[in-house]
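A short write-up of the structure that comes next.
Note that this complex is displayed minus one protein chain, with the remaining chains in position.
Right, chain A next:
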Amino acid sequence: MLGRTLREVSAALKQGQITPTELCQKCLSLIKKTKFLNAYITVSEEVALKQAEESEKRYKKGHSLGDLDGIPIAVKDNFSTSGIETTCASNMLKGYVPPYNATVVQKLLDQGAVLMGKTNLDEFAMGSGSTDGVFGPVKNPWSYSKQYREKTKHKAHGENEDSNWLITGGSSGGSAAAVATFTCFAALGSDTGGSTRNPAAHCGVVGFKPSYGLVSRHGLIPLVNSMDVPGILTRCVDDAAIVLGMLAGHDPKDSTTVQDPVKPFTLPSLTDVSKLCIGIPKEYLTPELSSEVQSLWSKAANLFESEGAKVIEVSLPHTSYSIVCYHVLCTSEVASNMARFDGLEYGHRCDIDVSTEAMYAATRREGFNDVVRGRILSGNFFLLKENYENYFIKAQKVRRLIANDFVNVFNSGVDVLLTPTTLREAVPYQEFIKEDNRTRSAQDDIFTQAVNMAGLPAVSVPVALSNQGLPVGLQFIGRAFHDQQLLTVAKWFEKQVQFPVTQLQELMDDCSSVFEIEKLASVNFC
């Protein structure tokens, strides 16, 4: 049952094939078995069981709240959850229990969703590996999959297998791992420069970043307010659309959300792509792109072409300036957003009390890791009066040029862009940490962050396994607020590629029942 998609399990609940409590217990038991992956920071077992019980009562009375009623979900630990610790994987917020729910969390709960827990991330979502949080790195479940193990057996032999695990990507690695290991049917991530799409690609799940302004940020502890968007991680595109339908729309508590009402929708199943125009940005063909990913990207383009779509090469000329520009804007907002963590009102406070200033300094030194402190320092440098024009203002201008690149391409008749999500498949942790967080972020966000600067919707869809048996994702980018069109194209593509399900039997042989529906799941990609 757990391997099913959200829509399938929702149908099963409605038909009484399983009760919300049974479903919740199965997920909880799987969470325990996969604890070593470190996907969850907090497992809200009690809350989840209570919510499941209430859901069960509703089903019994025939008053189900809809598709999400009784569905186990997980939420990245940078969304405020009332009464449940929200840490951002930082010492600074250890023990901080928000008194309110983020709007997106509240909307899910209002639909009857069952909150399994809060998922792991890089501290304050700053990173691309989910390796830099105070609770330790998240391990990619594919490290333990049959597919990967078989391919790497000869290499891994003799080495300590346990040290060879792979990163999930990040910063929403916990959410991606939670969805990939079937411990929930959908998870919230956040996406500022690719933080939802990147781990989705590495963990073989769908990672959707909605248009900026479509989904409320109220309650999402910010990284970069002007780029942050709540992201959705699911096992198929249809599920992402269901969740988006529940979350989208104006929020009086977030002035940057759209005013127009958004109605829930069902994605149509495309049968004909001949009217579609797919753009392939030539600047995304970088030397760092692995040949395998490049080849899958070409195959995908060919697939569209062979089915009658118009596939054209397009240019986004300012792409190469994007990552530097992103760095300036990101760190500047980070410097500002992190100013509130001063130890006075909530979160960590040091023992030093000689003066308020000394207390601030020590609290922040103890509370933030090097990555966060480094970004605060850079950001404050860029915002200094003497530097503001040269850095911040310039970066804003470049941001405009980058956004205009997309506008021009879409105005030329392109419906969606097709790009890689990441340069290559997930790498082993030991490999990943050879470079520092900043270098890694710059490399890993390369195909994703420009979308955030332009506020566009984008989705990473798992396409195939690499030679190593690891998932590779491709990214579709849509016009602003054409999220539905984007997902429709992604859904068609997903159906064509028939991405395989993770085979984790070896890892968890005692819960083989969980995975006996493996076939079902792959059938259900349509």
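We adopt the following convention: a residue touches a chain if its C-beta (ideal position, glycine included) is under 8 Å from a C-beta of that chain, and two chains touch if they have at least 3 such contacts; residues count from 1.
In this section, contacts and distances are computed from a predicted model.
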Omitted chain, identified by the protein name its UniProt record gives, among "Dolichol-phosphate mannosyltransferase subunit 1", "RecA family profile 1 domain-containing protein", "Proteasome subunit beta" or "Glutamyl-tRNA(Gln) amidotransferase subunit B, mitochondrial": "Glutamyl-tRNA(Gln) amidotransferase subunit B, mitochondrial"
Given A:356, A:430 or A:498, the one touching the chain that is not displayed: A:356
Sole contact to the chain not displayed, among A:40, A:59 or A:392: A:392
Which residue of A:112, A:222 or A:367 touches the chain not shown here: A:222
Contacting the left-out chain in the complete assembly, out of A:163, A:259, A:274 or A:291: A:259
Contact residue for the chain not shown (choose from A:324, A:344 or A:377): A:344
Chain A, residues in touch with the chain not shown (by the definition above): 79-80, 86, 88, 93, 96, 98-100, 102, 217-222, 224-226, 252-256, 259, 332-333, 335-336, 338-342, 344-346, 356-357, 360, 380, 383-385, 388, 392
